[in-house]
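Only a single protein chain was left out; the remaining protein chains are all shown in position.
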Amino acid sequence: MTAFTGNLGWRKAGLLCLPMLIITAVLLLYGKPLADPGKLLPAAITYLFVNATFFCMIYTGQTNKYRSRFFILVSLLFVVSFIANLIEVRGTMELSTANMLDGETPLCPLVIPMLIIPAALTNTIIFPGSFFAAHAGIAPMIVLWLGFSVAVGRGWCSWICFFGGMDEGFSRLCRKPKITDIDKKWTALPWAVLLGIVLTSAVTLSPTYCAWLCPFKTVTEFPAIESVKTALQAVIFTSLFIGLVVVLPILTGRRTQCGLFCPFGAFQSIFNKINIFAVRIDRAACVDCKLCLKQCPTFSIDEQSLQAGKTLLSCGKCGKCIDRCPRQAISFHIKGTPLHVNRLTARILFLYPAFTFAAVIGGGCIYGGLERIFRLLLTGSMIH
Amino acid sequence: MRLPSFFGYTTAVLMMVVVLGTLLGMNYFSHKLISATGLQISPWFSGGEIVRTIDHGSYKTLQHRAVFDALIGQRAEGFVQIDFSPPAALPDKINEKIDFDLDGKIDFNLEYDVSSNSAVLTAYNPRVVSLSGCYVLKELRAVRVRLKNE
Partner (left out) sequence: MMLQGFLLGLSTGATCLAYCTPVLVPYLLGEGKSIRQTAGTLSQFMLGRLLGYLLFAVFAWMASYYVSTLTDQREMLTGVIYILLASLQLWYGMLQPIAPCAGSSWRDRVAQLAQSRPVLLPLLMGLFTGLNLCPPFLLAFAAAGENPTLGYSLLFFLSFFGGTALFFLPLPLLGACKNISRLKNIGRLAAAVMSVYYFYTGMLLLLGGIFKL
């Protein structure tokens, strides 16, 4: 399998990676050496790993291969650092009513679509967090989400969503899909769930997706089981996680939670409409082997879109179809520019904003997770 | 270069500026966002604004406004939150009479047992429904009482 840009050569690839070395040094390491030796090693490993990943992408011309490994590692280490942090602060992964009243809930980006209508009509945020909490405050999270969405659209789902990384990790365990025939109508389900949660959240003034449907509560924080209601919620979270994030990705080789359920993914798709970057298929080079259609992790290519030389609105810009296309007919594209010309420029211009975010947010997760693991190895405990 | 191409490439480059601006200016933009919009945490979580403070010397009782907020208008049921602070200075038992609608009449009496974090509610107003819960928070103790709207 070769990618369309081919091998760039060490020198050219190195030069193209130089700005990333500087950006990550400033944004990931804050441009200064870490004084604490216990933090130095994880920070150094993170910095090297992040930049090695970017270099491999640029040098080989393969996007998805390296993005995917990075993405999965980010999600694994996110879970390690997040849970360790929760236990350090609260002593448990459980979220009690008292924690909520204290505004101690970190804002997950998945909540954002549910906040809009109540914020517009009541000028309040229907989430039990704090605006400027040290850990995932509401305001910084909204700014971060807005910046990334404008810059890369639904690229969010393939470049920085730590939950998507879990889905992707399990889908990669599938060598040969056991389920290949998935009715196209299910790709509308994320939009239906989005509509449902936005309306119910507005009516109830509470984030209903978090309360009832989020599969990732299983591996992050979940309401303390204090009643039949919270027990039922726990059963739903666990069932959805096992079904959508573990079993179905293994059986289909696709990201079923992201492509067939996640309302935030559907919401992010709207930003693809205004985003300058897209993925395009060169119809002249395409031989209709439909490998892209069969392998797209988020079900974002169908017969019609293939014929039109486009991906669907839900495209996460992961680059898998680009890497896998045997005719190198698929490429990153900048809207308004001639199709399939200056592919390298379009790819680099896309990779820089996408990977900068991934490096800073994902790099933070990698560093956080590694630091906990090193602490465990050195002191026998992940907790301070 | 055609004009759409020029705009395309320029916008693509600008996206990197957006990314760097977001990451470097996150703190600034976050504060601007909240100060410009005046957004607040929903009173269903925060308890709503404090409308009365009763000073008991070593500790204070903070009475929040009654919360019936709905998306538009008001709900049929709501709550009022009563805080006791600071936790370290609280006596073993607190007995507080509350006028939640600020009409000059006592609406309920709250007997709060600090050590067991439990309370007994005596309602004088038919709009007072029941005890919703007692909570140990970081900086205070809180009790919520369910209410009916008029």
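We call the chains A and B, going by the order they appear; numbering starts again at 1 in every chain.
Just so we're on the same page, contacts are C-beta pairs under 8 Å (C-beta built on N, C-alpha and C of every residue); 3 or more make two chains touch, one makes a residue touch a chain.
Keep in mind that this is a model prediction, so the values were computed, not measured.
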If the hidden chain were put back, which of A:T24, A:S81 or A:T208 would touch it? A:T208
Specify the residue from the set A:S96, A:T200 or A:Q295 that touches the hidden chain. A:T200
Could you tell which one of A:I22, A:I87, A:L173 or A:A188 touches the chain left off the display? A:A188
Just one of B:A76, B:A89 or B:L102 touches the chain that is missing; which is it? B:A76
What chain A residues would touch the chain not displayed? 185, 188-189, 191-193, 195-196, 199-200, 202-203, 208
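Keep this in mind: only the chains that are shown with their structure count from here on.
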Where the CA atoms of chain A average out and where those of chain B average out, how many Å apart are those spots? 32
Which residues, counting only chain B, touch chain A once they are in their complex? 2, 4-5, 7-9, 11-13, 15-16, 18-24, 26-27, 29-31, 33-34, 37-47, 69-72, 133, 135-138, 142
Using the touch definition from the top, list the residues of chain A that touch chain B in their complex. 23, 27, 97-98, 100-103, 117-119, 121-132, 137, 139-140, 142-144, 146-148, 150-152, 202-203, 205-206, 276-277, 334-338, 345-346, 349-350, 352-353, 356-357, 360
